[in-house]
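Presented below is the structure to which this report refers.
Apart from one protein chain that is not included, each protein chain of the complex appears where it belongs.
Note that the chains are named A, B and C in the order they appear, and that numbering of residues resets to 1 at the start of each chain.
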Amino acid sequence: MGAAIHREICVTNETENLHKVREFVSAAVQDSAVPREEQNKVILAVDEAVANVMEHAYEGTLGGSIRVRIESDERRFEVLIRDHGRRFDPGRIVDPDIEAHVRAGRKNGLGVFLMRQIMDKVDYDFRDEAENRLTLVKFLGADR
Amino acid sequence: MGAAIHREICVTNETENLHKVREFVSAAVQDSAVPREEQNKVILAVDEAVANVMEHAYEGTLGGSIRVRIESDERRFEVLIRDHGRRFDPGRIVDPDIEAHVRAGRKNGLGVFLMRQIMDKVDYDFRDEAENRLTLVKFLGADR
Amino acid sequence: MPDLNITCEPRGDGLTFLTAEGFLDAHTFEKMEKTINALFDEGKYKLVVGLEKLDYISSAGAGVFIGAIGVAQENNGNLVLLNPTPNVKEVFDLLGLTQIFPIVGSEAEATAFFG
Partner (left out) sequence: MPDLNITCEPRGDGLTFLTAEGFLDAHTFEKMEKTINALFDEGKYKLVVGLEKLDYISSAGAGVFIGAIGVAQENNGNLVLLNPTPNVKEVFDLLGLTQIFPIVGSEAEATAFFG
């Protein structure tokens, strides 16, 4: 628990692969210094990010690749999510008004908000004109 | 115009086939005694019925067959829609409260209502434990 | 494969009890959405959703309930959540939904809610 972690998984963009991603993250948080009561939330944040890529980045085509890399030590739990779908910067997404959502019966548009609620950093970068890179970081220990 | 019509088309349950069904019905209404101002509505009613089969009857599997048969004379325009998906009687569907739909942001649940608004008869029958048969009838001429 | 199982039991008093078991995520939410919509289409708007066996929910899953509660309320019904697990309850908290959804701890409480 708390030892350095470097792991990677690669899935294609069918939503049925979400549970594999969650199991991968679940094993990693359990081996990490992420406090027990934060573990489910971290799994959720990654699930939201990967679900977004699955649902939006490849615009309906299947077989698109998604790589999820986890790096963790006593100071941070960091997840890098990479895909080759369309460019998308979650920084453009405005925080939702949940009560308005409910009153209007709006079902979507909460994933980016949840990611931001849970993680300490949500950084987007577009690399080499070909790769979307989303980094989610949770600070641990003294850095919290 | 107004001569007896017997025609049938068979499509599979991909929604991209809806336009074929509409073109088939469009040609038939134009050759029928359905008044010009009613023709688009009849096309719409059939589109709604077939879209329902495509979206709901085969529960996510593709390649399910749908047959649409048109019989028409000076007294009626009759459409028989047959599929082998799950049993469904539109008679169970309650008319929606459109304002409540809008206030609640509810997007679906209007197809059966439209069919009933447009056609004079919407009859469902389950034949031989294997075939759903939906009959839509518009009465013409003196029978209106 | 981990998935979502739904049961659905209309009762004599006009309430319909649903249970959701497993995982309600971006892969399975449509199953729940279709189930609830089919009830609405038949005029059943008083729903109690048992969540005691739901292991996981994400925003796509919560979204189904967000979309449904207004429809239920607009038609003299409601959508009551019964016994969410701590994990699921926490997601509702994060989304600010615990103030919005009626959450009860027993079937009797759910029945009383619709009184």
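We take it that contacts are C-beta pairs under 8 Å (C-beta built on N, C-alpha and C of every residue); 3 or more make two chains touch, one makes a residue touch a chain.
Computed from a predicted model, the values in this text were never measured in an experiment.
K.L.:
Who does the absent chain touch among those shown?
P.N.:
A, B
K.L.:
Out of B:His19, B:Arg86 or B:Lys121, point to the residue that touches the absent chain in the complete complex.
P.N.:
Within the whole complex, the residue contacting the unshown chain is B:His19.
K.L.:
Which residue among B:His6, B:Arg86 or B:Lys107 touches the omitted chain?
P.N.:
Of these options, the touching residue for the absent chain is B:Lys107.
K.L.:
Would you mind spotting which of A:Arg7, A:Arg69, A:His84 or A:Arg103 touches the chain that isn't drawn?
P.N.:
A:Arg103
K.L.:
Quickly run down the residues of subunit A that touch the omitted chain.
P.N.:
56, 92-94, 97, 100-101, 103-106, 108-109, 112
K.L.:
Could you please point out the subunit B residues that touch the chain left off the display?
P.N.:
So the residues of subunit B touching the unseen chain are 15-16, 18-19, 22, 40-41, 44, 47-48, 51, 54-55, 98-99, 101-108, 110-111, 113-114, 117-118.
Heads up, the rule we're going with is that only the chains that are shown with their structure count from here on.
K.L.:
Answer with line, ring, star, complete or other to describe the graph linking chains that touch.
P.N.:
Topology of the interface graph: complete, with all chain pairs in contact.
K.L.:
If you average the Cα atoms of each chain, whose average lands nearest the overall Cα average?
P.N.:
If we average C-alpha coordinates per chain, C lands closest to the whole-structure average.
K.L.:
What whole-Å value do you get for the distance between subunit A and subunit B if each is reduced to the mean of its CA atoms?
P.N.:
Result: the chain centres lie 44 Å from each other.
K.L.:
Whole-Å distance, subunit A centre to subunit C centre, using C-alpha means?
P.N.:
26
K.L.:
I'd like the Å distance between the centres of subunit B and subunit C, where a centre is the mean of that chain's Cα atoms.
P.N.:
Chain centres of subunit B and subunit C, defined by C-alpha means, are spaced 32 Å apart.
K.L.:
What positions in subunit A touch 2 or more of the other chains?
P.N.:
If we look for residues of subunit A contacting two or more partner chains, we find 104-106.
K.L.:
At least two partner chains per residue is the criterion; list those residues in subunit C.
P.N.:
67, 70-71
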